[in-house]
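For this depiction, one protein chain was excluded, whereas all remaining protein chains were kept in their positions.
Coming up: chain A.
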Amino acid sequence: MSGTVPKIRLRGLRKAFGSKQVLDGVDLDVMPGSSMVILGGSGSGKSVTIKCILGLITPDSGTVEIDGRDVLSMSAREREAVLDRTGMLFQNGALFDSLPVWENVCFKLLAQKRITRAQARDKAAEALADVGLDAAVGDLSPAELSGGMQKRVALARAIASEPDIIFFDEPTTGLDPIMGAVIDGLIVDCVQRLGATAVTITHDMASARRIGDTAAMIHHGRIVWTGPAETLGETGNPLVDQFARGEREGPIAMELRR
């Protein structure tokens, strides 16, 4: 970790959908160059937290700071400039099925007019090689790819613009354990090579330990624990330890029974 100003700082983030309070005062710091894993059960607010940071959802209250600047109080143009430096790997890939793979991979670079369409094919081939795919995959449609290949293409798209911050939303969901490990390895390699700050949300403990150097647990819309990812399962926090070990008995199960 380097620097004292967090790359991402969330304070008192609250968001409700109707009567359901999804985020209830999320406080979180992600330091520059670190890889933070956010854990939590389904519906605990992990994805909403990331979407609030990315500006896809507007929180009801609280602050989202990137490099010490509150993005919620920025003008649309300033916020766009900040978002231009981020990448996102969606849970289901979210590849554009109307475009070939190479255009998906270089979509942001083409949108920002940083490269021409001719250059984009070469750039896409490089990015695909980075995630272990052949350049010929670039001419296929996303619908022609397996789930693992789609994830890799989505990863190539997320890193092609060389962002400062990369978000990964359940990157190994729906993949077999070996492909999950491959994707995790690629994520770690890409993040280290770019020197980026990474935020990953996952249910997969093996993935969390492989990807993260720090971890945070969100429960009932609040961060209840943060600490080193390697201590997951032995944190001393009953919520985190139960979740990390996948045990039926514990404070989370007891709440479900009520």
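To be clear about the criterion, a residue touches a chain if its C-beta (ideal position, glycine included) is under 8 Å from a C-beta of that chain, and two chains touch if they have at least 3 such contacts; residues count from 1.
By definition in this document, contacts and distances are computed from a predicted model.
Looking at the choices "MlaE family ABC transporter permease", "Ferredoxin", "WD40 repeat protein" or "Biotin-dependent carboxyltransferase family protein", the name in the UniProt record of the chain not drawn here is "MlaE family ABC transporter permease". From the set A:Lys51, A:Arg69, A:His203 or A:His220, the residue in touch with the chain omitted from the display is A:Lys51, counting the whole complex. Note on the undisplayed chain: of the listed residues A:Met88, A:Leu145, A:Ala198 or A:Ala244, the one touching it is A:Met88.
Contacts to the hidden chain, counted on chain A, fall at residues 51, 54-56, 80, 83-84, 86-88, 90-92, 94-98, 107-108, 111-113, 157.
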